[in-house]
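Take this structure first; my questions come after.
Missing here: one protein chain of the complex. Every other protein chain is in place.
What follows is subunit A.
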Amino acid sequence: MKKNRPGRRLHRFHGGIHLPDNKAQSTARAVRTASLPRHLILPLQQHIGQIAEPLVAVGDPVLKGQMIARAQGYISAPVHASSSGTVVEIADHPVPHPSGLNAPCIVIETDGEERWCELPPPISDPLSLDEAEMRGRIRDSGIVGLGGAAFPTGVKINPGAGHEIHTLVINGAECEPYITCDDMLMRGQAQRIITGIAISRFLLGARQVLIAIEDNKPEAIAAMRAALDASGMDRAEVVVIPTLYPSGGERQLIQILTGQEVPSGGIPAQIGLVCQNVATAAAISDAVVDGRPLISRHITLTGGGIAEPVNLEALIGTPLNELVEQAGGYTGEAARLILGGPMMGFSLTHDRLPLTKASNCLLAASAEEAPPPRPASACIRCGRCADACPARLLPQQLYWYARARDIEKTEAYHLFDCIECGCCSHVCPAQIPLVHYFRYAKSASSAQEQERRRAEHARRRHEARMARLERLEAERKAKLQNRRAAVAKKKPQPKADGDASPDPKQAAIQAAMRRAAEKKARLAREGQTPKNTENLTEAQQRQIDRAEQRRAAPDHPPAED
């Protein structure tokens, strides 16, 4: 069953590590549907891109599946009510994010009736739908990459005219220890996944489909093969890949299957591939076939700190603590709470956080499973990290420069090709938290880049202003010079001609000045100062008269002056 089709050649990625997979704990129990929580907390940002914009107000009744926040911009995703009830709050709430900061959420008080909103009509043959209608259904259903990246799927299945897609890779590797939600989904709902794959493939125009599953999931492999055979899909196969962390990393998986590397800083579509998680494919099927938006997902609750490790099908927005209760609660062992797997997940300080679209696992690890970090010592340059790095980086060099805050140098050593898989930190004998340093260096680099851009902007503005001032100054000078030149051209002429024949213009000016002086003297004699009220039109005179009257009237104090 674990054999691949003859002729299917697999490739190796560099490095990687073997880890105890710890998956049996949570696969022993069947997937259960989590109970309806009293409150659903739905973050407006559960995806990469622009935050969604609320469509409801506090007090509004909402129906299950109703869009309550719409996508803003192209790279964004809407949010839907996971159940019916009333919007009780739109405010910042704690959300699962490494920063621990709060983010805007819509809180729904559920009414327990689970009344659905009106959905687009279900269709038996999804491929009979109009292509635009299909894309619309996917976009409007709020699907994002459910493997953890949370990139809006509506964007991903539309790679643009420049990219011709030949292969659709379906990621069922699930390489992180402990996590089994994809495994259980493949075992239980292979049919749904295959339907979603058929839709994605149609939309992408992909010639072949490769469904990659690590060889530690024989049941999932069998289920997927059976469903694939039943579907009769051509040029599609389940490829069994060796268990080696991080084979489920998009770039590593593509290398395993094709031997090709995704260009640095680029996307798989550039080399004709699109990679999609199995759960995302299932969600696509729901959206297109049933017209149902993404309102629930599988999540693994496991670890030595969970009494009954299990996979739950839970509504998005369900508080994690309620899910833990349904998995038997914590044992006394729970020492660290991790959202995601042990290699790339981040630790939470508490469990009063909502389930989001990207959350695949809640791991309550015992102190034995996740021992407190030992103090780091100096790097001994053993190079184990470089041997383990799937991106073929030199983590010890990156560490050296990150520590010295030499950000340029870290960039020269390709810091941004680090996928933060954690292999280097795991194997480091000096217990150095290498990935932590790289995250720091990445954010420092981004901050520096922003600063650089701001400085560049300011510099350009300053230069533009200086140029403008210079130009104005030059224009002013030029004008002055012209005038001087004009004056200089005129002045010397009378002198050159002598005063024999006075200029008639000059004479007129002299006469006017004389008249003005006489008038001034006359007015002075009459005790009047000069007014600019001479040569008035009739209308102006009337206006003045009216004003004088108003000023004279006793009940009209002067409004002005």
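The criterion applied here is as follows: a residue touches a chain if its C-beta (ideal position, glycine included) is under 8 Å from a C-beta of that chain, and two chains touch if they have at least 3 such contacts; residues count from 1.
Note that in this section contacts and distances are computed from a predicted model.
When the listed names "Cytochrome c-type biogenesis protein CcmE", "Ion-translocating oxidoreductase complex subunit D", "(2Fe-2S)-binding protein" or "Sugar ABC transporter permease" are checked against UniProt, the chain not shown comes out as "Ion-translocating oxidoreductase complex subunit D". Set against the missing chain, the residues A:Ile51, A:Leu312, A:Leu337 or A:Ala358 yield one that touches it, A:Leu337.
Here the missing chain is touched by one residue of A:Ala77, A:Ala206 or A:Ala365, and it is A:Ala365.
When the missing chain is restored to the complex, the residue among A:Glu89, A:Asp215, A:Glu261 or A:Glu333 that touches it is A:Glu261.
Residues of subunit A that touch the chain left out of the display are 13-14, 19, 177, 251, 255, 261-266, 330, 334-338, 342-351, 363, 365, 368-375, 377-384, 386-387, 390-394, 396-397, 413-414, 417, 420, 422, 425-431, 433, 435-436.
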